[in-house]
Every structure is written in C-alpha cells, then in structure tokens.
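The complex appears here without one of its protein chains, the remainder shown in place.
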C-alpha cells in the first residue's frame, strides 16, 4: 500500500517526542503517582493542570495532566525547531488535507494540533519555556529517576497507513514486525532523533495511546522503580516486565497510573543515525521480538490502552489468530 | 505438633549450606549450562562427575553433577566445622533414630549422609579441599557472576515436622508463612549462618528439592543473568522473575537447567544474628509474601521440583484450596 | 610476640559489630549529614543524643551521636547474645586485668564498657530494643541506602598486641598485611560474623578510630552515594575512593563527617566460615593490597583519625619508611 499524496517531503523537521497531554479524573492522585511512584519533577501546578518533567529536561514540561471526567489521552506532542517549522507544517497539512488548528498552549511557543490519518491526536510545538535541569541534583532523585520523555506507542487499526504518513514526514523505520513470509506490517518503530524510536505503531483496535516512555539511567534504576512501585502500594499496576524486548533491545517496565494510562520506563536505545543501517525485521510469530526471556505480558497489557476524546476506535485491518493470542499470553 | 525425641540440643553445629549433588542425564550439557549460562567455575571434571563452585568460594565444590539415567536431586549438603562434629552427629542420629551412613566423598573430609524425618536426602561434611578464590579475577566473570551457594528450598508434605527437626539441630526461624489467623505452618525459613535462610521448607508434594540458590552481586548482575540466559537460548527456562519476594526481601530469578533442576539467583539477604529479633510472619493469603510487584510465578514454578532417588513423594498434610492456587497464578 | 595471659578461651561470644558512639560538636549538623548525605534512618532524637540505624536494621541504633565540645570517638560497640555473656565477660576481664565497668545505656540491654590492651574504648551489649526494619520501604531510600553497620578499623601503635587480645576473644584473622619477607604484622582483619572483618587493626599513631563502615547494596549505590555527597556540597569530604581494595576485595568510598569522623561505605565481603580457609597475606609493599586500580588515597586518609577521650596517642612500634609513604601517596 502507498499513500502517494503524502510522500512529498515537507519543509519542516520533527526533532523528538516532546510532551504528552493526559486527561485525569483526579489531579492530585495522578500528581502524587507521577511524582512519588515514578519520580518525575513537578514544574508547576494550576487549578486545572499539572506540569511535570524528567530530571534532565530543561523544557517546562514533558507531561501535562489536565482534569476531566473521563480518563483520556489528549495529545501526543512532538517538537520542531522553530516557529517557521510550524508555518510550514500548516501549509503542508493544508495541502495534503490533514485537519489542524493553531492553539495557545501555556509555556509553549507556536503550537499546532492535528489528527493524523489514523486518528491519533497530535501536537507540534516550536519551543518551550526553559527551566533548570535537575540531573545533577542527585539528592532529589526518587524512584526510577526518570530522565526524559522518549517515545510513544500508538495502537492503530492500520499500521501501513500510519507508517506511510509518518515516514512521509521524515520519520525513519528502524525496526518492524511483519506477518511471517510477507511484508504485511504489524508494527513499525519510527525515529527522528537518532536512536530507534520516537513513535511506534502496532496493530490493534485504534487509535489508542498504548504508552509513553521515559528513560531511566540503568537496570538498577528500573528495579528500584519496580520496588518503589511495590512499596508505595502500586505493585499490582505493573502489567509487564521487567523484561527485555527483542525489538530495539530495550529493558522495560510498564506501569499503569491511577487512570490506567500506561507509562513505560526503559534503559534507552541503541544509536541509529547512519543511512546505510537497514531496519531490523521480526516475524510476528517470533516470541523473542517481544521478550528475550521471562514471563509474558499480562492480558491487559495487550488489550488495554488510552482512547482519544471523541475518536472512534476501529477494529484492526489485520486479524490476529486465536493461536497467536494464546501464544502471547501463555505461561510455560 | 512437637517432636519431643528430637528437641535435645546436639553437640555438633551446622555452619552453612555447603554443596548440592545433582544427578544429570547429560553431563556435558549440564556443565555447559552451569558454566556458560549461569557463570559457575568448573573446578574439576572426571568421567562420572563435574565439580563447580561460585566465584568467591575457596571450597573445591559447591555443586557436583553426577551422571545418571534419570534427573534426580541426590544430596543437599551442609557444612559443619570439624570431624568431631561428624562424630557427634553420628551419635545424635543414632540416639534419635535417624538413618545415616559415613561415605567417602572425593575432595571432602569426613562426610555423613542421612535422611531427615520428612525424607530429604542430606549430606554433612566437615571440610573440603581448598582452591583459589576467583572473586578478584573480574575478567573471568560470566553471566550473573554467581558468588557462592547460599541456601536450599525443599517441598515437604509436613512443614511442621521438618521445622521441628531442623530447629532441634540448631537452625533458627527468621520468617514463616502460616494459614491466616492460625499457627498452621505453610513455609519456614531457617538459618544458621546469620542471615535469613540456609534451608527452607514449603508445603506441597514432597520430599522434593524445589531449588538451590546462589548469590549474585546486585540487581544488574541479576538482569545480566537473565539476558545471558536469553541470548544463550534458555530464555524459556526462566520460570519466575525477576521479582522481589516479600519473604526475606530477596530480588530473585529462577532458571531451570537442562534436566529441569531449578537454580535461584538472588541478591543476598538481610543480616539475622541478634537473639531478640523476632521471626516475621506472613499470612499465606497475602500475595506480597511471594512478590511485591510484577508478574506471578508460572504454573511450573509452583508444581515442579526435583525428586530424590527411591523416595516416595507424599501428598501434603495441608491442602491448598483451588481459589488459593488460582490466586497464585492469576495474571491481573 | 604472644600474650599468654589472654589466650584462654573466654565463655562469652562476640557476634558482630553493633553500634558506634561518636561525640559531635554540632548535633543538628551531624544528624543532617548522616540522614541526608549518607542516608541513615533517625530512630530517635533527645536533647543530648541522636540515634540512627541502617535501612535493614531492627536494632534501635547502630550509631549514637552525643554532643560534646570536641570531636571524639567514644565507644566502638560489639554485640554478644545474652546477659549471661556480659556476666562471663566481666569475669574474664577481671581475670586478665582489663579495665571495665557496667553502664546504663538507653535502649540497650546489659552493657559493659572496657578498654582493650591498646587503649581502644569498647562497649559490649547483650541486646537492644527492636524497631521495624525499613529494608522494604524502598520509597524512603536515600543516598547510598546504607543497610547495616558492618565493621570498624582502628589505628594502633601495636598491631601484634591488639591481634593477640582479640583473637583470644574468639575473633579469627581472615587477611593480614606483613612486612615483606617477615611475620611482622602491619594490619589484621579480624572477624566473628562469618565474613572477612568486624574489627581491623592497622599500624600507626594510636589508638584512634580510623573509620566505621556501613554496607550499601551495590556499586550503583556507592556511586549514587558519591553523587549525593557531591550534590549536597560535601564532595571535598570524600578522602578516598571509589576504589577496590585488594584486602577483602571491597569496593569502597570514604567520607568525612562535619567533625571529620570517617565513614566507609562498601559493598560487603566474601563469606569466611569454613575452618580450613587460610588467611590471605599481603606484603605491605604491594600496592594492590590497598587498591587494585585508580587513584591513591589522600594524605589525610592516611594520617587523620578520631581520638578517644583522655587516651594518649602513641607512636607506632613499627615505622614506615619515607619511601613507603611516598609510594602510598604518589600519583602516577
């Protein structure tokens, strides 16, 4: 499948995953979770929003919690380098027929919201207020000591279409899963910042935000994150890991917040910069793509994710066989 | 329940878990596993036995692999301080009616085999040939870099009787599980060396050796052990972990060898020396006793263990309810 | 040299290093240091004393800070198992002519103070009030997350005499330094709890307390301890490490408190239980005994230590050559 109307290079450049905007039903509870269980830094609190960031980030926020009556993923934010990029993005989206609107977002420069062709709610931002990096305030490190927002994973009903759109915007595929013996894409790992992924699409009922990920310094931090999750009474909210993905070689831990939004903590990627590096293919039937060792994911890791407000969730174009699902979930 | 004939203090002192003797169906395959996947040091190989030790041990062996047609746990070895202790043990076992025999064991001093009242096959040893400690040969560290044999866990049909016998031999209970609201013992953690356990008994079909445990230096080593297990093709043989037990606060990983004997790697205990320290009680219904966070154990971790040759496996005196079992195994 | 009057086995058994008692010139400043920079838990504060412990300890205190006009080491505390041991110790000290006195010490059982033959101020305690272990309160871990008091190092003018006395009390030598080609003892590592040392004596102007040591979980914790020491403004108070001793294979970090008392953080020992294990000898000229790699100790690590009140500091019987000292301190 191709998306010819999208494959002209736009004039703007996405640089990284910037910030995630979540709707939460109890702001205090969510703030406490992200500050005390996860270890993020609270930059600012207002009546209707809480702004957080990782320990090394000098941007005002990489996470915004907004109050609402339902738990929702609001926007998946990406960064561009300048306001000119935003203007170019507007021209491009107009040309290719992508819904978009300029918004005023506190503490952010020029900000553009849009809906990608598979219904993901996105936000492009040109700049942000800066604040001091806390990376050398070691005495303030808590839990897993998350350093920075790194990437998103979105469940989509059409991985091919999502991939075509985003590679058309300059993202590059580093790894992918495909049905055995075919080129039928089941998952694509797309990057702009020079390591394996900033945005991932996997096959399933979508659009839904499966998780957003923060890096932690190392395996010890990941285990300490799990230990603190347990000692703070959230041990049952770990729905996968610790484990090692074959895909991107990541050491991971997934935790659900009080609204069941899912955060991944992981120990960063390998570098992916050179143009001659080929993307790595994994057959969807290969269990090592998902985990190199240890216990399988829980059922809820596979089937639960955060919906976007007002966005219908569609059945995936590709269907998993019952056998595949059992294999996902089997305990040896 | 009491065992009055056993509760007179013997004159010999057990000092630590010493060595485990396993019967394996393919010696080379088992040696390769313990050397390359687990990281133990091979001290010596003969036609019918392979001797291994941890990196910091100066004893000739803490593991003996012997060839046989069936996979069996042969002996669970404990150390005493001198030959005089062995003589005193013989007198004591004669007095209380425990089957025992002196044996010649290569590289070991005076060695006494006996069968405890619940059928566990044991071996007491007074001394062993010494070899250089490898703890400072950092360039030779492999996989989880296991340091030393630490403890055993035995499944027994009668936890109370096992506990009475071993506390009668000077072991001290550091933690235990009991049926909620009762003193009905489901598991006992017994120690002699000044930290939480050298010998553990848990309720189930027994006697069977559930696992033996080696210490690893830290959480990073534990994760590296899992990674090497995966990269060497044994990822599916991890049947529990990494995770954190409530009991003894251990960070654990369990791996099955080619004969399905189970080794635990863990990051050591807390100190337990002072007489005023009380044992910690856990209700058997409290899931946090088994894991503070993360995925439950696999079914095979609960139900599979190594039998002793010629020893009948008996149904446990205490019965788990189906609800309890489902709870053990449920994935949230 | 021998000390024949001391080599009769006493009837009491020392079990471990128990608590250190320090005189500090500013209690609040010292408390803040040990709580916030080191990560100890404050059990209790009174007008004239502050009681602290490690995260896994269930004893009321392993450190007592007492206010005074001068910085002094007050007592080096060891544990015995029962009040009967204290009575036996009194008899023994009376017999061999060691000054001693029974004291009332808050939160402690029967307590006996004495002065060993080289002037070290000691305290034996039979029991202590217990408090909850904090080892599973991972969200409260700070800095290096020190787990427990482990051992002491005392500078003495007569290593031989100190060693004779303490081995006479049941301590066992695990490692030692000696002048090349001789048996002239320069340092002795003595243990009772089954790993390499509870009490160390090294040659120099003494008696002085060189340091007391707490264990930390792993290398990552040690580096985090250094990082927090730096970020809290005490980076210049690290006077040695991180580094690896040859002696006992310890990974170490030494930090001076506001009164210049010295604490060591280290990642625990190897096990030393079996009677056939020989002590390891290091020639005093071998630089690898002190560090396997990296930068040498600072001058103040070598020459500064805490004096005991009213106790004369004597010149060592063995003299270091200037060449040796330069070698200690040289930067390659």
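The chains carry the letters A, B and C, assigned in the order they are written, with residues numbered from 1 in each.
As a convention for this text, contacts are C-beta pairs under 8 Å (C-beta built on N, C-alpha and C of every residue); 3 or more make two chains touch, one makes a residue touch a chain.
Just so you know, these numbers come straight off a predicted model, no measurement behind them.
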Option touching the unshown chain, where A:219, A:263, A:284 or A:297 are the choices: A:219
Residues belonging to subunit C that touch the chain removed from view: 218-220, 222-224, 226-227, 229-231, 234-236, 238-242, 244, 251, 288, 291-296, 298-300, 329, 331-332
Absent-chain interface as seen on subunit A, which is shown: 15-16, 56-59, 79, 81-82, 109, 127-128, 130, 133, 135-136, 147-148, 193-194, 217-220, 246, 249, 267-268, 270-271, 273-278, 292
Contacts of subunit B with the absent chain, listed as residue ranges: 36-37, 136-139, 141-143, 218, 220, 224, 227-228, 230-232
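Operating definition for what follows: only the chains that are shown with their structure count from here on.
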Most distant chain from subunit C by Cα centroid: A
Separation of mean Cα positions, subunit C and subunit A [Å, integer]: 50
Centre-to-centre distance between subunit B and subunit A (centres being mean Cα positions), rounded to whole Å: 43
For subunit B, residues that touch 2 or more chains besides their own: 218-220, 292
